[in-house]
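I'd like to ask you about the structure that follows.
What follows is subunit A.
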Amino acid sequence: MKKIAIQLAALVFALVLGSAMLDLDPAPVDLRPAVAAHLEASGVAHPVTAVLLNYRGYDTLLEVAVLLLALFAILAVIPDSQTGRPTPAAPVLQTLARLAVPLMLVTATFLLWAGAFRPGGAFQAGSVLAAALVLLHLTGLLAGWPQPGARLRWGLAAGFLVFLAVAAALLLQGHLLQYPPAWAGLLILCIEFALTLSLGLLLAGLFLFLSRDTEGAP
Partner candidate 1 sequence: MSTNEALLLAVLASSFLPGLVIFILPEQQVALRTTLNLLGAFSKLGLVIVLLAGVYQDQTYTFRHVVLPGLELALKADALGLLFITLSAILWLLTTLYAIGYLEGAPHRSRFFGFFSLCVTATMGIAMAGNLFTFFIFYELLTLSTFPLVVHRGTDKAMQGGTVYLRYTLFGGALLLAGIVWLHHLLGHTEFAHAGIVASLGAEHTGSLKLIFLLLIAGIGVKAALVPLHGWLPQAMVAPAPVSALLHAVAVVKAGAFGIARVVYEVYGVEFAQSLNLLLPLALVAAITILWGSLRALFQDDLKKRLAFSTVSQVAYIALGLALFGPVATVGGLVHQGIMKITLFFCAGNYAETLGIHKVSEMNGAGRRMPLTTLAFSIAALGMMGAPFTAGAISKAWLMDGAEAAGSPWAVWVLWTSSLLNAAYFLPILWRAWFKEAKTWPHEHIPARGWRETGWLLLLPPLLTAVATLAAGIFADSSISPLAWAQLITEREYLTRQP
Partner candidate 2 sequence: MSTGLLFALVGAALFPMGVAGLLVQRHLLRRILAFNLMGSGAFLILVGLAQRQDVADPVPQAMVLTGIVVAVAATALALALTRRLYALTGRLELPDVEHD
């Protein structure tokens, strides 16, 4: 009964929402010209990256914090008694993985570098890096991670730390995250580089810390 009511309500809502979308006037504000106009000063040539790391870089800073936060919460939940041990896959797969991982590293680097002027960037590069790590784990070449030691913790936090440090340091000459146009490109590249590394570890961590949870279980 309740189920049907909910589904009915959802249907009505979808119809109302859809029909309201159909008769919508053009938006009075258009940010595209502004995005394009300041692209020069933003330090990157690709508009999405400019929005992501410059115009609305503050969102991205907090977004990385969300990711870190989720990891903290996961670490707080998983027990630390089990020992991680990889489940070895077929040798063929392992060989393939050994071949694929360097390729993926190259791809990640390309994506990172490409982000400045075409689609790609730290997030995409980071996720490729993460995929490589996950692949190594699934083929039994990398164990699930235990509670992180100091080195891994620094690796996980590095991207965020660099981002935070840049944001704070820029306060000295203006506002939070206000890049001087001359330095913008370099600073953003630094941030993206550190972010790629950390995002790779973070995203892989979402998998590897969890994966360990039940691995040791009988």
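Heads up, the rule we're going with is that a residue touches a chain if its C-beta (ideal position, glycine included) is under 8 Å from a C-beta of that chain, and two chains touch if they have at least 3 such contacts; residues count from 1.
Quick note on selection: all candidates are chains of the complex that A comes from, given by their letters.
Just so we're clear, the structure is a prediction, and the values are computed from it rather than from any experiment.
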Margin query: Going by the C-beta definition already given, which one of 1 or 2 is in contact with subunit A within this complex?
Written below: 2
Checklist line | Touching residues on subunit A, where the partner in the complex is candidate 2 | finding: 3, 6-7, 9-11, 13-14, 17-18, 21-22, 24, 26-27, 31-32, 35, 47-48, 50-52, 55-56, 59-60, 63, 66-67, 69-71, 73-74, 77-79, 123, 203, 206-207, 209-210, 213-214, 217
